[in-house]
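Yeah, one chain of the complex is gone here, protein chain that is, but the others are all in their spots.
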Amino acid sequence: MARTFEQLRLEEIKRDFGAMSALKGVNLSVRRGEFIALLGPSGCGKSTALNCLAGLLPLTGGSIWLDGQRIDTLRPEDRGFGMVFQNYALFPHMSVRQNVAFGLTMQKRARAEIETRVDKALDIVRLRDQSHKLPGQLSGGQQQRVAIARAIVIEPRLVLMDEPLSNLDAKLRLEMRSEIRRIHNLIGATTIYVTHDQEEALSLADRIVVMRDGLVRQVGTPEELFARPLHSDVADFMGYRNLVSTHAGRAAGDEVTVTIAGARLGARVVEPVGAGGMVTVAIRPDDLAVSPEGPLSVTTDTSEYRGHDFYCSGATADGTTLYFTSPRRLAPGEAVRLACSPDRVLVYAGGARP
Amino acid sequence: MARTFEQLRLEEIKRDFGAMSALKGVNLSVRRGEFIALLGPSGCGKSTALNCLAGLLPLTGGSIWLDGQRIDTLRPEDRGFGMVFQNYALFPHMSVRQNVAFGLTMQKRARAEIETRVDKALDIVRLRDQSHKLPGQLSGGQQQRVAIARAIVIEPRLVLMDEPLSNLDAKLRLEMRSEIRRIHNLIGATTIYVTHDQEEALSLADRIVVMRDGLVRQVGTPEELFARPLHSDVADFMGYRNLVSTHAGRAAGDEVTVTIAGARLGARVVEPVGAGGMVTVAIRPDDLAVSPEGPLSVTTDTSEYRGHDFYCSGATADGTTLYFTSPRRLAPGEAVRLACSPDRVLVYAGGARP
Amino acid sequence: MFAERALGTRTPSELIWSVALWTVMGLFVANFMLMILAVLVNSFATQWFGTWLPPAFTTKWYVSAWREFQLDQVLVVTMMVVGAVVVISGLIGVPAAYALARRNFPGKRFVLLLLLLPLMVPPITYGIPLATVLYEARLAGNIWGVILANLVPTVPFVVLVMIPFIEQIDPRIEQAARLFGAGTGQLFVRVLVPLLAPGILAALLLVLVRTIAMFELTFFTAGPSSQTLVVALYYAVYAPGVRANQSIDAMSIIYMATTLLWLMIALRFVNPVQLVGRPR
Partner (left out) sequence: MFAERALGTRTPSELIWSVALWTVMGLFVANFMLMILAVLVNSFATQWFGTWLPPAFTTKWYVSAWREFQLDQVLVVTMMVVGAVVVISGLIGVPAAYALARRNFPGKRFVLLLLLLPLMVPPITYGIPLATVLYEARLAGNIWGVILANLVPTVPFVVLVMIPFIEQIDPRIEQAARLFGAGTGQLFVRVLVPLLAPGILAALLLVLVRTIAMFELTFFTAGPSSQTLVVALYYAVYAPGVRANQSIDAMSIIYMATTLLWLMIALRFVNPVQLVGRPR
């Protein structure tokens, strides 16, 4: 059985590549059994953090602890972690069964134990009947499942996943997403999952760690991140496509009034704002809807059918482009009014767009 | 100026590759100025149809007409169509300006006319300031815009687009989608757009042509296809993820009652069904919602956060997996009841899933 | 003969050009094959002057060539030289290629250029000074001298052939092996060597063919008892004394058959186009 743990702690971990800092001091603590997503745009340091955890990259500062044991000085083969790579990284000359058995073979387990555990892992990923094929004979989704089986068969203390779904097509990605969460629930492992796709992170994770420029920007549950990103760059990344620089009025508690193209909107302060200072206002297109009485007036530009509604863009009188939704198709040039609940209008300090 | 036309007609066009038929007799008529999407899974013949239109593949049967002129016998260079390729297919050794000017240079236009028209095309795709770069120095989205400029600068009678967005990442794909529709509206060209992405087709097209196995399955507006696919395979492709085989009761007009896992649901007949015959019932996950009084009872399997709601899967008593939406997170194993408006439950003849 | 063309039907000028091209290529190939066939027929002919086929066939030229040039000893020497060259260049070349493929260091491109030199510079250029050095070190004139001289082009050859094979192995596969518990030894035995096997085989078979054919270096460094087949063939052609040309043709055939046999084996493992070049 794998040794278990209560808490994984990253303490001020740093990683430089020459003059470039990929990680600038990251702190994080993970409880046993959690599913953590590291989310951020490419180059934010999320993959570097994962490679440091795996031991594939040495740290240049800080330390990593499993309860009382310091692990960042261990060689990768001594950490006992499982990893699922973006491009699967299966051994192309070994059968599915040999691939899955690799970790146990290296541990010099008895043949009978290896057989039993490999069978169980193949059952979990539903690939028992493909076990004698070579990886090259499998589809992308099946290869990904072999990679998962290879990672979980050693009953690792930690499962690391590096954008495991990014090489799959849209339909398969949805299916494998459910599959990964199902396996996580089934084996009760602790999982660290790297992705740049906010939908994936929202749907899979217990907690999301948003990273940017080698630093952690926000840690929270999917619901917290979706409804209340703490910074405007996190908001941008979480799908708040309307980001408008403007001046704020006087705040009363967390309520404030902002002016966009002459229209006054009630809003919620997320980052402290001085009265009259420059702010960034963030609104999701899905929250900004056509409403005859709405305060904002725009001229429609495009209108795209999405099934139940239309995703539209339009320009305000001062030229700001806004994205919004409409229940009916709008003609280009059509003037409409928009409204948004004050709870869904978030205000951040600083006027520059991220 | 390009010669214009009123109607493009494909009459029973066929294309065989050896023993394999890629197009089995396709009929279609397109009016000037329309934006037509050819939609279907890979291998359905949509790209073959586009290549036949362009003249890159000779027909093995049927004919193509522009009003009274038969064009399938013309060489590609004589058809005067513009085409945007999936991988851009820019000339890597020519600057952006030379790429865009290529078609006009081949037509031996005067230098001054070429300059003016190339400038105008570059303005339309917003790349005037990049005109002296080589394609290799541009991002994917910019290359795609050069390809579009190269196609529209010759003022083609028809613009053909072969999955132009499939090589771009998700965010850029959304932006270029709006861009393509904007350019279509601006220049008033007739556009035939091939894609396998139903969202793309829904949002861009005036009419969608759904193809399968070398045949046209349905032609209609995005709204028609979304709400009322005519066959169960089209429904599957349009996102009706719940496809259940069952027996139908007696139909009254287009109303019918179907039984799923013992629960009776009102439904609408789309394909004629005999009483008691096998049918396929199609429901979108977005239309199947948690409702305490609902007729269907399922045990929750997975529950994925999507932002405003949760995308869930669960199993009925007889083991059928259903996908549905819930406003709150459901715990694995939690029993819930589901309901769906009879208008959104579509019934097709035949019990086999497509 | 042609598969379907994508771009419509061909114009007459294209057709003429195409026919001309295939005719020239066909003549070229046919001429080359006929030439070899003539040698083959001649080597089995009793006599052959001005007729379409020789009046009678015999294997006596093979027997006489075998005796006259002591081909049994020559073949043994050839095998020993070639075997030693193949093994040694594999043992030095493969690890060196791994080091060069997986590490980046300043001057890597320069090292690659240096390795290319003995391959591209004709052996006759450096063969004479190399032989001089080896004679002074008392290493030439025997089989070791021949082996050492032949290693000069073959080791760089193995290195350069192996580098793309090694670069083709995804480093993530090595990382995965590490992560799942393999140390350096296990990594090599279980992952790298099996994955590189086709490349190693191809490189060594090509070294074998090249060494059989290497005339200049062997010629300069071989003594009377360390001649290989190709040197013996040369002496057969140019040594004083009158010989039937059938005897020489017989030796040519023995030599060509030896080379072709191994070449055919090598081609089972490597695509011909890939042996010659590829664009950047």
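Here the chain labels run A, B and C in written order, and each chain numbers its own residues starting at 1.
The definition used in the following text is that a residue touches a chain if its C-beta (ideal position, glycine included) is under 8 Å from a C-beta of that chain, and two chains touch if they have at least 3 such contacts.
Keep in mind that what you see is a predicted model, and the values were worked out from it rather than measured.
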item: Option touching the unshown chain, where C:M80, C:L119 or C:I143 are the choices; value: C:L119
item: Touch criterion as defined above, residue of C:A45, C:V77, C:A140 or C:V161 at the omitted chain; value: C:V161
item: Residues of chain C (touch criterion as defined above) contacting the omitted chain; value: 1-3, 5-7, 11, 14, 17-18, 21-22, 24-25, 28-29, 31-33, 35-36, 38-39, 92, 95-96, 99, 103-106, 111-122, 124-126, 128-130, 133, 152, 155, 157, 160-161, 163-165, 168, 171, 174-175, 178, 184, 198-199, 202-203, 206, 209, 213, 215-216, 230, 233-234, 237, 248-249, 252, 255-256, 259-260, 263, 267, 270-280
item: Touch residues of chain B, complete complex, unshown partner; value: 54-56, 75-77, 79, 81-83, 85, 87, 89-93, 102-103, 106-107, 150, 154
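Note that in this section only the chains that are shown with their structure count from here on.
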item: Chain A and chain C, separation of their C-alpha mean positions in angstrom; value: 54
item: Whole-Å gap between the CA centroids of chain A and chain B; value: 29
item: Of all residues in chain A, the ones touching two or more other chains; value: none
